[in-house]
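Left out: one protein chain. Kept in place: all the others.
Which chain is which? They are A, B and C, in the order written, and residues in each are numbered from 1.
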Amino acid sequence: MAESRPEYDYGNHLDALNRATGRLRSRHEGGDPTQPTRTWLDEDLTPDGLRSSLTIILDTGGCRWARAGGCTMCGYVSESENAEGVSHEALLAQIETALEREAEQADGPADVVKLYSSGSILDDREVGPETRAAIAETFADRERIVIETLPDFVTADRLEPFLEAGLATDVAVGIETANDRVRRDAVNKYFDFEAVEEAAAVAREAGAGVKGYLLLKPPFLTESEAIEDAVESIERVAAFAHTISLNPTTVMEDTLIEELYYDGGYRPPWLWSVAEVLNRTADVDAIVVSDPVGAGSDRGPHNCGECDETVERAIGDFNRRQDPAVFGEVSCACERTWETVLEREQSYNMPLER
Amino acid sequence: MAESRPEYDYGNHLDALNRATGRLRSRHEGGDPTQPTRTWLDEDLTPDGLRSSLTIILDTGGCRWARAGGCTMCGYVSESENAEGVSHEALLAQIETALEREAEQADGPADVVKLYSSGSILDDREVGPETRAAIAETFADRERIVIETLPDFVTADRLEPFLEAGLATDVAVGIETANDRVRRDAVNKYFDFEAVEEAAAVAREAGAGVKGYLLLKPPFLTESEAIEDAVESIERVAAFAHTISLNPTTVMEDTLIEELYYDGGYRPPWLWSVAEVLNRTADVDAIVVSDPVGAGSDRGPHNCGECDETVERAIGDFNRRQDPAVFGEVSCACERTWETVLEREQSYNMPLER
Amino acid sequence: MTEYFEVLDRDGPARRGELRLTEPRATPGLVGDTLADAGSLWAADRTVPEGDPAKLTVLPHRAFPAGTPADLQSAMDVPAPEIDGPSAAVVSPETVADLGTDAYVLSAPGQLVGHARALVETLLDVRRTIPDDAALVVSGIATPANVGLLAYAGVDLVDDHRAVLAGTEGRYLDSTGETFLEDRAELGCACPACQGPRAEFTRADCVDHNVAALRAELRRVRERIRAGTLREYLEGQVRHEPWLTAALRRLDQEGTYLRERTPLFRGSELLATTEDSLFRPAVAQFADRVAERYTNRFSDVPLLLVPCSAGKPYSDSKSHRRFQEAARYRAHKVSLTSPLGVVPQELELTYPAQHYDAAVTGSWSETEIQVVADRLRTYLERTDYPRIVAHVPEDGYREIVERATSGMDLPVTDTVSGHPTDGDSLSALGEALEGERTIRVEEKERATLRAIADYQFGAGAGEELFDELTLQGRYPRLQALDSDGDQLAALVPQYGTLALTLAGAHAWAESSIETKHVEIDAFQPHGSILAPGIRTAESSIQVGEEVLFEGPQAFGIGRATMHGTAMERSTRGEAVDVRHTEPID
Partner (left out) sequence: MTEYFEVLDRDGPARRGELRLTEPRATPGLVGDTLADAGSLWAADRTVPEGDPAKLTVLPHRAFPAGTPADLQSAMDVPAPEIDGPSAAVVSPETVADLGTDAYVLSAPGQLVGHARALVETLLDVRRTIPDDAALVVSGIATPANVGLLAYAGVDLVDDHRAVLAGTEGRYLDSTGETFLEDRAELGCACPACQGPRAEFTRADCVDHNVAALRAELRRVRERIRAGTLREYLEGQVRHEPWLTAALRRLDQEGTYLRERTPLFRGSELLATTEDSLFRPAVAQFADRVAERYTNRFSDVPLLLVPCSAGKPYSDSKSHRRFQEAARYRAHKVSLTSPLGVVPQELELTYPAQHYDAAVTGSWSETEIQVVADRLRTYLERTDYPRIVAHVPEDGYREIVERATSGMDLPVTDTVSGHPTDGDSLSALGEALEGERTIRVEEKERATLRAIADYQFGAGAGEELFDELTLQGRYPRLQALDSDGDQLAALVPQYGTLALTLAGAHAWAESSIETKHVEIDAFQPHGSILAPGIRTAESSIQVGEEVLFEGPQAFGIGRATMHGTAMERSTRGEAVDVRHTEPID
């Protein structure tokens, strides 16, 4: 039987997606390079148990991909658009600021430090080897460090400074989905799952761990397709990642998703869907957590408005305890609506419910 | 418990009814006094069996009562309005005309002769004693004569010429109903049932028979009230009449009923009602017949239009055979409509169906 | 005395109520088997029945079918004896009178069917004559298509005779009319009788369907009255039969009767989807009050005419905010709108200016143009502006302004080229107001309170009630204080009306403004005043209006929950929702 492989020109398609996302990027200007984009304190479940964490989003000049177009759901480009890169001094100043905040707000240093840039900390053009070495040294007293990167940049030598500082080191990769077609067409991300698997092998061989980031509900997928995609992705990523973070989509400014959202073409995932994915993957051999940003708001993952807080709380419980029983304790009339959406939404009628 | 006898002034009421009916009469003029109003040949069931009949409606100058107002359903006044009376010669000329017609149309002389005047043949002011004697003589070769009269005029001496001529003689009285209230208020006829009973006693004592004429559905009565009224009347009239003719109302010109009919306030009886009355009184000790005038037309007794002819034929069969089984053989979807009318029509919503 | 019937809700001329039998019946509804007919006096003498609390007894009657001459009717009419229980008298349009019964059964109802004028005239005549809180029963004519209009014309009880009969004849009824069963290939209804195959659908099923459809329609009608949207429902539903459309239009033309029964405001949206909306009572009331009561308090600045906006209140809409950014409050803003006509900025909150939803296609009909132009002209004749800045689109609006101002000595500056929110148009608007003074916020707010007072209490009320006005609160939650700092009234933002305090009530009572006065018996009202406690009430009182009440023991202010005639003539139900009261010694 013939395959209905769509006969379009991939280059065209990439161009079109980049044109669509890129049109939105061009509206923005950059920020102050001596301030981190954001930083906060939290608690995280690690392979060693629940630990305090310090998250720092560095302004590194931003994602190169975003400058060409970028991901359909990602709005961080707007926050990091110093196309020439950010200097060593500036980056260390950002770290310093984060440490000062931590000192102000926390009782002591966090166990875990998480470094993100909406790009790749391991990309020398974003963060130079010298800077990475200085960072590793700064945090040598901590237990664990998590470093965001695209799979391409994962090499043993780049991980070395962190591992040598005695830090349990995790590479954090925005895999989004294990499905290459979805990642390419719906997310507009250019690497394949194979590249992720290879990077994971490199990291593990070097003695580092892998933390996978998955997206729940890219544009163009229905609610049920999104759930299936996330479940399958978790199962496949668990093969090499000890921790998986499931990110339900929030409508960020100046993204393609926002365009769809404005015209009624996109609805963020239901919180029931987050619970469903976590519930269905509770037995995989990895820590699976989810921290829905903007939960309960119209632009963030939400249910009917009545039950959003309860369900969000249950997800938080699950993050700490990894026990799916927490979901058995929440219910709402809107579950029936959500179930109906799962049964009936097709991409030609979506979103079936706002 | 108190009776709710309406506190109206009977005189007023009579005046009002007469005013209402009389307004209509004044529109008309009289005809040629040497011609009978109408004459026709037929077959009639008599106490002696089925007989051929000759009916003559004499123009006798008409009903005195009609000139004052008249009955709510009667339009004959328009056909007999020679207020000064009609001469002996003219009346005999009318008889002569009828006989000529009979000779033309029939194989031989009819067994029964029926004389009507829309008034009283026994009223000397309409038909003088001399004329009555001549008529009796004319028809002495027949078997039976039927003579229309108001009850007031029934005396032995007035019946004598006919009885003496060897004719089985019947007085035909337009009783309309045995219910005095209905006769007075709804028909606007001035005598009481007691007067009819007295007249019947006189006739029977003199050796004559009584034929009672009853009205099915005077104005102001519902379909079911009309049926009940007719059934009860037949039962009471059968006590003294050997034959009862049930006349379902036809809307005649220039009657009060016509006024109601034009404004949608009157519907002639259903043919099902005629059948119902005949069926329910089949066991009374009298011949009960009905000859619906204008059956199947909007102004005459009618059903739905589909079944009118069938039901009319069944009534004709009943007239000849007095066997109510004939009604078991006819049916129509509109019976259910008629039954619904019987169940639901009240005088404050009538007519419930046209 | 209507002991056994109570009106619970009013929606314009329609009413929702309860027949208080052993098992109560909701109205408008079916009388069904609760009617006990003591019989027709045409057929026999009748005894006066004993009352039965489970039944509505129809007293012995002599009903007059259509065509019965009037003199015969008056001669033959019978009295209505008093019985111990729920009773109904049979009346005809000629003989109708207040007979003291709980209900009235109208004879010869068949005359109303298909005849818009007869229906409206007869039912309104009867309703005007019988007490407001007596039930009106109309037998034998109700169908799913006409029962909504019957309810709107004041009928409380009907029966299913017509539905059943039609079914026996194979006439399939629904809220759009009647079709012959033999013409139908499918059954367009969700009732159980209609769920089988068409081929197996009998006349008996048709009876069941018709009755189900009628019952459903009555529930729909009650639900609409409850929500205050029966007129909205009929606006569409009557279009299926020309005579019902004509009847609705004739009802709209029944001035006083309808006006008395039109509430000052209501919670539901007013839909304007046909041109009849221009003349419906709630709209006519607004237009008339603007025409007759509004006073312009900004006659030293230009009149700024703008188109209405879909968002309400207008001033909160994106377009109006841009107009005011350009105009910088240097003119008095008045919006042109179908169906209302002209809405001065002070009345943007006032019902139904904030509550209507019109079908917008961007083009105006000739009727709309003429009606709005007429209303604008009346407005201009009663106000005194130095000039007009017409910031309105060319289509329709410009024609309105031209017609309204033709022959008037009132300069008009057109400031729109293209769309009113285009940059060029907005610049032109700004330029056109160059050099004019700015209306201050507080000035605008004072004027708003006064204009609403005019609208609500009568021309001049704004100055009479709020002589030296001090403001409190943040728009739209404004309060009016007098010179001593006592609160006189509060603006109710939801309806754009004023709620008076006791001090406000006294100010009103002492003013030369006509008051809506209710005289009550000797008691101290708490929460509400019931109809039987009312001695007299002005017939002009509408539902929702402020009323002063006064009796031997109490004085106070409240909101009318029935209209004036109903207050005087009802024996049950809440008449006034009391806001403030004080004893009289």
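In this section, a residue touches a chain if its C-beta (ideal position, glycine included) is under 8 Å from a C-beta of that chain, and two chains touch if they have at least 3 such contacts.
This one's a predicted model, so the numbers in the text were calculated from it and none came from an experiment.
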Chains still shown that are in contact with the chain withheld from the display: A, C
Listed residues A:Gly85, A:Gly128 or A:Pro351, member touching the removed chain: A:Pro351
Options C:Val91, C:Ile130, C:Val238 or C:Leu258, residue touching the unrepresented chain: C:Val238
Residue, one of C:Arg222, C:His320 or C:His355, that touches the chain absent here: C:Arg222
Option touching the unshown chain, where C:Ala44, C:Ile83, C:Ala358 or C:Leu410 are the choices: C:Ala358
Listed residues A:Ala20, A:Leu92, A:Leu163 or A:Val293, member touching the removed chain: A:Ala20
Contact footprint on subunit C, counting only the chain that is left out: 26, 116, 174, 176, 179, 183-192, 194-195, 209, 212-213, 215-217, 219-223, 226-227, 232-233, 235-243, 245-246, 249-250, 253, 271-276, 357-361, 365-371
Residue numbers in subunit A that touch the chain omitted from display: 1-9, 12-13, 15-17, 19-20, 23, 179, 181-182, 185-186, 219-222, 225, 228-229, 259-266, 304, 333-334, 336-337, 340-341, 344-353
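To be clear about the criterion, only the chains that are shown with their structure count from here on.
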Contact graph of the chains (line, ring, star, complete, other): other
Pair of chains ranked first by number of touching C-beta pairs: B-C
Most centrally placed chain, judged by C-alpha centres: C
Chain centre separation (subunit A, subunit B; CA means) in Å: 102
Multi-partner residues of subunit B (at least 2 other chains): none
